[in-house]
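For reference, the structure discussed in these notes is given below.
Only one protein chain is missing from this complex, and each of the others stays in its spot.
Coming up: subunit A.
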Amino acid sequence: MRRIITMTVNNRPGVLNRITGLFTKRHYNIESITVGHTEVEGVSRMTFVVNVEDERTAEQIIKQLNKQIDVLKVNDITDQAIVARELALVKVSVTPALRQEIYTLIEPFRASIVDVSKDSLVIQVTGESEKVEALIELLRPYGIKEVARTGTTAFTRGSQKTAATHKTAFII
């Protein structure tokens, strides 16, 4: 089962190593990690997407992360109303004749072209992982040269009133 775990940590050297080391030691499989600064100086936010066998393993991950001295707060936000985003850059082989077709293709995804050369385009897309995945699949037949994905970053919505009915929010 896929879980999205966010946490705030002290922004100190080696903290990421501490966290990933913990995952390695206990054989937890990480799908993606994103890290960045928060509004508080010296505090960073990490978002993990992990694949675990059951609830018990997810609980154990949270507990083990909580034990780290540099971890300030851990949350499993999978079952809450959340805002989740991933950014991907996709370089596609495209001849000038096919450019218009690509424009049409990416438009519903609200993706944008951020670089153009004579035989390729770089497309930028943001959204939930499934959306990014879907666009990449659509582009694959044209010939994907390179893909760079950030992994999911997420946090909870300000209002949780409809949390019970929204397992995860799909946002384009």
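Keep this in mind: a residue touches a chain if its C-beta (ideal position, glycine included) is under 8 Å from a C-beta of that chain, and two chains touch if they have at least 3 such contacts; residues count from 1.
The definition used in the following text is that contacts and distances are computed from a predicted model.
Asker: Unshown chain, UniProt name, "Maltose/maltodextrin transport system permease protein", "Acetolactate synthase", "Glutamyl-tRNA(Gln) amidotransferase subunit A" or "Peptidoglycan glycosyltransferase MrdB"?
Answerer: For the chain missing from the view, the UniProt record says "Acetolactate synthase".
Asker: Tell me which residue among A:G14, A:P96 or A:P141 touches the hidden chain in the full complex.
Answerer: The single option touching the absent chain is A:G14.
Asker: Touching the absent chain in the whole complex: find that residue among A:S32, A:Q60 or A:N75.
Answerer: A:Q60
Asker: Tell me, which residues in subunit A touch the chain that this view leaves out?
Answerer: So the residues of subunit A touching the missing chain come out as 9-10, 13-14, 17-18, 21-22, 25, 56, 59-60, 63-64, 66-73.
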